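Of the protein chains in this complex, one is absent; all others appear in place.
Residue numbering begins at 1 within each chain, and the chains themselves are lettered A and B in the order written.
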Amino acid sequence: MSVQTPAVPLARARRRAGLWTLVKRHVLAAYALLVVGYLMLPIVVVILFSFNAPKGRFNFIWQGFTLDNWTHWDAILGIRPAIITSLEVALLATLVATALGTLMAMAIVRHHFVGRSTTNLLVFLPMSTPEIVLGASLLTLFLNTTAVFQLGFWTIFIAHVMFIISFVVVTVKARLIGFDRHLEEAAMDLGANELVTFRKVTLPLIAPAMLAAALLGFALSIDDFVITYLNAGATQTFPVFVWGIARVAVPPQVNVVASAIFLVAIALGLGNVFSQYRAAKRQRQGA
Amino acid sequence: MTDPRFNDPLTRRQLLRRAAVGGTVLSLPALLAACGGGSAASGTTAAATAGGKPQLKDVLNFSNWTYYIDTKKPTTFQQFQEQTGVKVNYYEDVNSNDQYFAKVQGPLSQGKGIGRDIFVATDNSRFPGLYVSQEWVQELDKDLMPNFANLVDAQSSPPFDPDRKFSMPWLSGMDGIAWNEDLTGPVTTVSQLFEDPKLHGKVTVWTEMGDTLGLVLLDNGDDPSKVTDESFNSALERVKTAVDSGQIIKFTGNDYVAPLAKGDYAACFAWSGDVAQLVVDNPKLHWGVPEKGGIIWTDNMLIPLGGDVPTASTYMNFAYDPKISAKIAVETTYISAVKGVKDEAVKIDPDAAKNPLIFPDDNILAQLHQNDPAMLNNEDYVTKWQEVQGQ
Partner (left out) sequence: MGAFFHRHRGLTPYLLLAPGILWLGIFFLIPLAFLGYESLQSGLFPNFEFTWEFSNFSDALSLYHEQLVRSFFYAGIATVACLLLAYPLAYWIAFRAGPWRNLFLLVIVAPFFVTYLVRTLAWLNILANEGPVVGFLQWAHVLGENDRLLATTFAVVAGITYNFFPFMALPLYVSLEQIDPRLLEAAKDLYASSTKAFLRVTLPLSAPGIVAGTLLTFIPAAGDFINAALLGTPKQAMIGNVIQAKFLESLDYPTAAALSFILMGMILVALLVYARVVGTEKLTG
């Protein structure tokens, strides 16, 4: 009996494999879409109900479409100061934390010094401490030093910088590790001193990572509830405000502000996605 | 492997563009602040008016519970601003007496201010007494308060401030039981609330010890204004049993309101004014004082250290104008402590004036009791109460 040529069973096997891969491919994509739906569901609900026109004070049954909530977003007492405080703290804290964190990242990656692993650990610790402990311990510090620190805007700012620094360090470190030192050496060979090199070579190259870290820090700050709640005293940020008003019912204006933050963030994100898509396209065409 | 995207340095143009975006975000709060909202910091003193009147600040910072103020324009705050030139920054950041106290005790204990001129605390908690005894609140300036005489007699001498030197009632309310007629028949006793199988898993009570245990004590036939270890423990046991059996599913602040209206809860302990506001959205809701009796409480305005006494006193005086108090009471559906409010309320809304929640008649008042301050101040009780809540 002659040996059957492998072509036939192989072809059948390949076709079967093809069918199976096709199914798998689509199953995975279908799954991905389901998960995306699950992720977006509450967001859709939030945005949808920002356009609701409730008769009374409670916004959970759809009663009619209106743009009033968007035009009169600050009709709820206290919402405006809360969101302003949130934005101010986030901006300030992000700036300071990014600066401090980048410096630390540079030190850790580029220099070997005594205490390097301890520093690594110290940076890692806040990220691995539950927020309730971070907030509570900071509160303890502030309560014991009320001569210097009074609960309010600046204590919130301090707390936010504290927990953002670690994230900045980690993000920038990741970029610095892959950094090509030769570029700096080349600059210095061409006569630039260290400061100029830093300004003209290093900084632009790590800028994307710093920006990413800053955006992450900003998002963390705007969204933070637990640490802020414990250390805000009588001041309110937007999440603290929401917690307060959720004790009765969440008015549509809260949905409006939350949706607005979301849409701005998404717009920036989409802009970034789009510009990267274009950059990738350019690279493919140019290469 | 490094991401190839990172190898593209940001060109100066890209960096500038992104910085511009960042710059607009930076100016956003400034823009918002400029768009009509004032800054939250205490204002500078306004120019003194002629005739030796005291200098009032530009701004009054007022902390209160949520949904405790009128919202129909012109609001009473707007009217106050017109009359006196003082703008009110109103913060609805009191969610529970304990939590607010925890927020402010730090600075107050050091003699420092909290950024507020007026805040509010409920008399059926240990806090008004604590604030007064710790000297963390300032005396009112009665010279600026001719309307002080409008205070109803029943409120003229509370145990924590017998001479009304530090506090003035804001609004009063009642503790009772609310139910949703779609899900259950009338719930008129605490026993029914804790034991009716039809209500299983759809019942809530308050986090506030005075309110919840007050009603249970009454249901047990005990006196909430004179609590003993025995009566406390037996009331606590009843709550604990109901929690363990799954009958009670939550200890709430004001947050029973939406789920009750929605139908997530069938019946719960509820505050009188909340239900009145709920009926607009859901006419199937009812509220009543339990058969064995209910609790009445009063929220009080206090001036913390660092607050401006003349400005705060002027506001309090304004709030004791029967017309103003009537508007607030009618719109929040809570009980005012100002004489002559009923007549003014009729002018605003004849129906509201007949509302027993805002103007309870003597029958209802006879069924209402107050909490025992000693119970509220007992640390041991407080700890046990926290444990029942799983905390």
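Note that a residue touches a chain if its C-beta (ideal position, glycine included) is under 8 Å from a C-beta of that chain, and two chains touch if they have at least 3 such contacts.
The structure presented is a predicted model; accordingly, all values stated were derived computationally and were not measured.
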For the chain not shown, which residue from A:Ile76, A:Val89 or A:Ala159 touches it across the whole complex? A:Ala159
Write down which of A:Leu22, A:Leu67, A:Ala186 or A:Ile266 is the residue touching the left-out chain. A:Ile266
Missing-chain contact among B:Gly111, B:Pro146, B:Pro186 or B:Gly201 belongs to B:Gly201
Absent-chain interface residues of chain A come out as 21, 24-25, 28-29, 31-32, 35-36, 38-43, 45-46, 49, 60, 99-101, 103-104, 106-108, 110-111, 113, 117, 119-134, 136-141, 144, 158-159, 161-162, 165, 169-170, 173-174, 193-196, 219, 222-223, 225-226, 230, 238-239, 242-243, 246, 250, 254-255, 258-259, 261-262, 265-266, 269-270, 272-273, 276-277, 280
Interface residues of chain B toward the undisplayed chain are 1, 96, 98-99, 101-103, 105, 109, 134, 200-202, 207, 243, 246, 248-251, 258-259, 262-264, 379, 382-383, 386-391
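The working rule: only the chains that are shown with their structure count from here on.
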With chain centres defined as C-alpha means, what is the inter-centre distance between chain A and chain B in Å? 35
Where on chain B does chain A make contact in their complex? 2, 4-6, 8-10, 12, 15, 18, 21, 25-26, 28-29, 32-33, 37, 40, 63, 66-67, 69, 71, 89-93, 95, 103-104, 106-107, 109-110, 112, 114-116, 253-255, 257-258, 261-262, 274, 277-278, 280-282
How about chain A: which of its residues touch chain B in the complex? 54-58, 60-61, 74-75, 77-78, 80-81, 83-85, 87-88, 91, 142-143, 146-147, 150-152, 175, 178, 204-205, 207-209, 211, 232-236, 240-241, 243-250, 268, 276, 279-280, 283
